[in-house]
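Have a look at this one before I ask anything.
Left out: one protein chain. Kept in place: all the others.
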Amino acid sequence: MEKQLSNKFYEAMKKLEPRYPNKKALILPALHEAQKEWGWLPKEVLAEIGEYIGVHAAQIREVASFYTMYNLNPVGKNHLRICTNVACCLRGADDLMSYAERKLGIKCGETTSDGMFTLSEEECLGACTTAPAMMANDDYVENLDINSLNAYIEKVKNER
Amino acid sequence: MAKCTIDGKEVEFTPGENLIKVAKRAGVDIPVFCYHPGLTVVAQCRMCYVEVEKMPKLQTACSTNAAEGMVVKTTSEAVKKGREGTMEFLLLNHPLDCPICDKAGECDLQDNSFGSGSAYMRHSEERRTYVDVDMGDVIQKNMNRCIHCTRCIRFGDEIAGIHEMVAIKRGNNIDITTIDGKQLQTEYAGNYSDICPTGSLTLKDFRFKKRAWMLKKTDTVCEGCSKGCNMEIQHEGNAIYRCVPRENLEINKYWMCDEGRFNYHYTQDPARILNPVQKVGAAWSKITWDQGLSALKSETNAVNTLFLLGTDLTLEEMSAIRETVTRNHKNAKLLSFGTHGVETSAQDKSQDQILKMKSKTSNLMGAEKLGIEALQGKAKADVVVVFRGGRAQLPAIESKKTIGVGVFLEKEVTSFDVILPGLAFTEKDGTVINHQGKEQRLKRAVLPREKCKAIPEVLMLLLNQKTREVLA
Partner (left out) sequence: MSANSQTLFVQHFGKDSNRTLDYFLKNMNGYEQAKKTLTNLTPDQVIEEVKKANIRGRGGAGFPMGMKWSFIPKNSEKPKYLVCNADESEPGTCKDRQIMRYTPHVLIEGLIIGSYAIGCHHAYVYIRGEYVREAELLNAAIDEAYANGYLGKNIMGSTYTLDITVHRGAGAYICGEETGLLNSLEGKRGEPRVKPPFPAISGAFACPTAVNNVESIANVPHIMRMGGEEFAKLGKIDKSGGTRLISLSGHVSTPGVYEMQAGSMTLRQIIDEFGGGILNGKKLKAVIPGGSSSPVLTADEIDVVYDVEPLMKIGTMMGSAAIMVINEDTDMVKLLLRISKFYAHESCGQCTPCREGCHWMESILHKIIHGEAKSTDIDLLVDVAGNIGGKTLCALGDAAAMPVQSFVKKFRPEFEAYLKGQKRHG
C-alpha cells in the first residue's frame, strides 16, 4: 500500500518515541500529527498508524473513535465548534448557535457546500469565565456575541 | 486458612480470590455478565453487586477480593435494588426477541432477568438499533442484542491474541464490532459465541437448527489434535448439533479452536462409508460383514502384510489391534500414522501458542506409550490394513491390496479395496493420552450408524471366525 503519511510525520514520531516506555502510547500523538497533515483521518491513514505502532488497525479505530477531536469524516477548512455547555449557555450560546446556523446556511454538524465551514456543538471548552466561547480550528474565540461571531465569520470568509 | 462470611455462611478462601468464586463455594450464585473466570476483571456490567459490611456503597463481587473477616450479603434489599436497576438498564435497548433468538434457553440475560429483574417496564423510549456487519463464516452478529459486556473484545485481545473485536465510538452509541465489515481472522471465533452472554454473537453453524433446551449433553474430549481439549457434544435424536468446550484449567481452560469445534461434521458427512464395501471396478459395492471379514482374513494371511494404526484411535483400540497382530500375524509389521511430518511426540509442538498442537490426532502419545513405531514415508507392502479413527492423515500407500477398518469418507479411499466401517470418536468410549501425558476419556454421545462396528468387535469377530474354522 502506498504511504499516506509524510516523512515529517515519521520524523515527529521518531522524536517522541524515546519519551514513552512503549510505542502504543504514541497512538494519540500519532493521530494528532496525522490529522494535522490530513485535516481528518481516513481509514488508510488509521491503518498506516496501526502498522507504524504495531497493532491491529481496529485498535487504532477503537481509540480514535473514542475522542471527539479526531475527525473520522472530512471537515471544512474552518471548523467552528461553539460551546453550548452550562456557562456558555447561561451567556447565550444557544442564540449564537442558531445565528451561526442561519449565517452559514447549515445545521449544526454539517459542512458548507464550498467546504469552507463545519459547524459543531462543543462540550465545555474550559473557557467558562470568558463565555460564550468557541473553538475555531486550533484557536479559542472568547467573550463572543452575535456581532463578534458575525465579524469573525466575515473575516475568515474574506481571507479565502 | 482465611475465612469470610457470605450470607451468614463461613467460607474459607485463598487470598486473591474474588467474591464470586468464594460465594460459589458457599453455594451462593452471584449473577454476572462481564465477568468471566478466563478473562481480566473489568467490573463493567454492574450485575454482581453485593453488600460488604463497613463499605458504604454496593461492591461488585468480581472486583472485590475476599478478605479475612469480611461479611458479605448477596440478597439484601440494597443488592436486589441494585441488580434490578442494572437489569432495567440492560433491557432498555434490548430487543427482547427471545422467540427467534438462538441463545434463548442458555442466555445469561434471560436467566439474570428472571432471577434479578422486574417484570414491569418503565421506559417508553425508542430502542437503539444498529446495522450489522458480516463477520465471516463462524459468527452471526446481532448488535441490537448486545449488552456491551466486552467479553468478546477481551477474549480476542487476551486469549486469541488478536484485537479484532473492538468498541467503536463511546457511551450510549458504542458499537462492538470488527471494523469495516472485516471478517473475523482468529481460528478461535467459536468462543465468541460461547462467552457472549446474550444472542449478540451466535454460531452460524448452529443457527436456527435446534433449541438449546432440547439438546442432550455428553462430556468428551476433542480429537482434533494432541491438546485434548475437554469438550461437550450436544446432540438430539442421534444427531450432533454442536460441540462446545468444557472447562479444564490444566488443558484448554475454557476455550477450544474452531477446527476442533466443527471437526465432528465429518462423522455426519453423507460420504462417510457406513457399510462394509468392496471395490468392484471403480465403484463400491456393499458386502456383508462376513464377506468383509473373510476378505480381511484371507488377505492378511499373505506373506507381506503391513498393519497401520491411526494415532486417532483410543488406547483400548490400539491395544486390541496390537494384541491381534502380534498373536496372529507374527511376520507382519505394525506401524502408526497420524500427521504428516509429526511422527513422534518430540516433533509435536504448539502450533499457535494458544491451544492447537501440530499433531492433528488425539493419541500420538498413546501409540508411543504402547511402543508402536511410526511409519516413515510411504506405506509399502503386498497388503496394507489401515485402522483409523477418522482423523489421522492417510499416508501414501503402495500395495496390491489395501483394506480400511474404521472411519473413512469415500473420497479418501479411492485406492482402497475393502472398507469395514468403524466408529467415530463421537460414537465410542475410550481413552486417549494428550501431549502432556494426561489420560482422558472419550464418551459415546451418539449410537453407531448403520452397519458400523467398533474395532474391538471387528477383531473379536475375526478371531471367532478363525476359531470357527479351527474347530471346523
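To keep things simple, chains are lettered A and B as they appear, and every chain counts its residues starting from 1.
Heads up, the rule we're going with is that a residue touches a chain if its C-beta (ideal position, glycine included) is under 8 Å from a C-beta of that chain, and two chains touch if they have at least 3 such contacts.
Remember, predicted model here, so these are calculated numbers, not experimental data.
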{"item": "Options B:39, B:61 or B:167, residue touching the unrepresented chain", "value": "B:167"}
{"item": "Sole contact to the chain not displayed, among A:5, A:58, A:131 or A:149", "value": "A:131"}
{"item": "From B:46, B:182 or B:443, residue that would touch the chain that is not displayed", "value": "B:46"}
{"item": "Given A:6, A:68 or A:98, the one touching the chain that is not displayed", "value": "A:68"}
{"item": "Chain A, residues in touch with the chain not shown (by the definition above)", "value": "16, 19-22, 24-29, 31-32, 53, 62-63, 66-70, 84-87, 89-91, 122-131, 135, 138-140"}
{"item": "Chain not shown, touching residues in chain B", "value": "41-47, 49, 56-58, 63, 81-82, 85-86, 88-90, 92-93, 122-123, 125, 147-148, 150, 167, 169-174"}
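The rule is simple: only the chains that are shown with their structure count from here on.
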{"item": "Partner chain A, residues of chain B touching it in the complex", "value": "162-170, 178-180, 182"}
{"item": "For the chain A and chain B complex, residues of the former touching the latter", "value": "43, 55-59, 61-62, 65-66"}
